[in-house]
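Every protein chain but one is kept in place in this view of the complex.
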Amino acid sequence: MSEWIYVALFIAVGLIIPIGAIAAGFILGPKKPNPIKEATYECGVEPVGEAWIQFKPQYYIFALVFLVFDVEAVFLFPWAVKLGQLGLYAVVEGIIFVSILIIGLVYTWRKGMLEWL
Amino acid sequence: MNSELIVFLVLSLVAIATALGMLFSKNAVYSALFLVLNFVTVAVFYLLLGAPFLAMSQITVYAGAIMVLFLFVIMLLGAENLKPSNALPWQKPLAILLSVILGVEATYLLLARARSSLSVTSPDAALNTMDSLRNMAETLFSQFLLPFEITSILLLVAMVGAVVLTRAEKGAAK
Partner (left out) sequence: MDWTMWVEWIVKGFVLCLILLTGFAYLTWYERRALARIQVRVGPNRAGYQGLLQPIADAVKLIFKEELTPGHVYKVVFILAPVLTVVPSLVLAAVVPLGTSFNLFGREITLYVADVNVGILYLTSIASIAVYGIVLAGWSSNNKYAMLGGIRSSAQMISYELTLGLSFVTAIILGNSMNMIDIVNEQRGLWFVVIQPVGALIFWIATLAEVNRAPFDMPEAEQELTAGYHAEYSGMKFALFFMAEYQKMIVISMILATLFFGGYLGPFVDQVPLLGPVYLFAKVIILLFGMIWVRATWPRIRYDRLMSFGWKILLPLSLAIAFITATGILLADVLNNQLFFWSIPVVSIIALLVAVAFIYRDLRRKSHGRI
């Protein structure tokens, strides 16, 4: 448990640095805003509308396949640690687990969902 | 009052506050961010209980993968500020009923626990070893082998389902 207190302390220290940097920039930098400066950058032309519009929602499939394989990777971590003791039996278990997921990957691939167009 | 209890109480407040923040944010992205914070607090609860593996998996899978998926969907759809126009008429009564059931259940469990002599002791530092992880892996890959393999089928179904839904959408757009 105490090791995690050190990690927490380190994260706290790590938070101070960016916050301090932003504060320093805020205090020391000049501030002379005007509406033209504040306009959204769109290569020099007047910005058209907002950016919060609908993009191609099909891309969510990447996030979903990522989620599936991320869960798989988390399951493989204890598997990898225990491998030495569990023996070849464990390798077979792992191969079954992964090959079921690979079926999904191949299916997604064949249906053309892994193309970023 | 020991320090662990103080940490627990503070974290509980954070967890409740972030949950409420998630419910009451008008903007869907803010809701998602509150939920991320909530997941991270839950991960710290796991750490307090001496389950670092579970804590880190919680962050990797929930905060890191599921919420990224949510954010992706919200952003790609441009659905940050959707009006709650299409609430179904039976949603509200059902929600109230379910929350009452949950409340009664939680109270009962709390009281039952308080009466039992079961005391929760915090695990000691010995858990910070590879052996504790190996024991967990041992259980997972022998006793719970079938659920483990079924998980992969569940994940497969999720993938196939998403592909089918996306393709249906694509077909409709054409």
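For reference, chains read A and B in written order, and residue numbers begin at 1 within each chain.
Going forward, a residue touches a chain if its C-beta (ideal position, glycine included) is under 8 Å from a C-beta of that chain, and two chains touch if they have at least 3 such contacts.
Owing to the predicted nature of the structure, the values given are computational and were not obtained by experimental measurement.
Along subunit B, the points of touch with the absent chain fall at residues 27, 29, 33, 36, 52-53, 56-57, 59-60, 63-65, 68, 71-72, 75-76, 127-130, 132-133. Residues of subunit A that touch the chain left out of the display are 2-7, 9-15, 17-19, 21-22, 24-26, 28-33, 35, 37-43, 47, 50-52, 55, 59, 62-63, 65-66, 69-70, 73-74, 76-77, 80-81, 83-84, 87-88, 91, 94-95, 98, 102, 105, 109, 114-117.
In this section, only the chains that are shown with their structure count from here on.
Annotation: 17 Å between the Cα-based centres of subunit A and subunit B.
Put simply, subunit B touches subunit A in their complex at residues 47-48, 50, 52-53, 57, 60-61, 64-66, 68-69, 72-73, 75-78, 80-81, 122-125, 127-128, 130, 133-134, 136-138, 140-141, 145, 148-149, 151-153, 155-156, 158-160, 162-163, 166-167, 169-170.
Of all residues in subunit A, those touching subunit B in their complex are 1-4, 52-68, 70-72, 74-75, 77-79, 81-82, 85-86, 90, 93, 96-98, 100-101, 103-105, 107-108, 111, 113.
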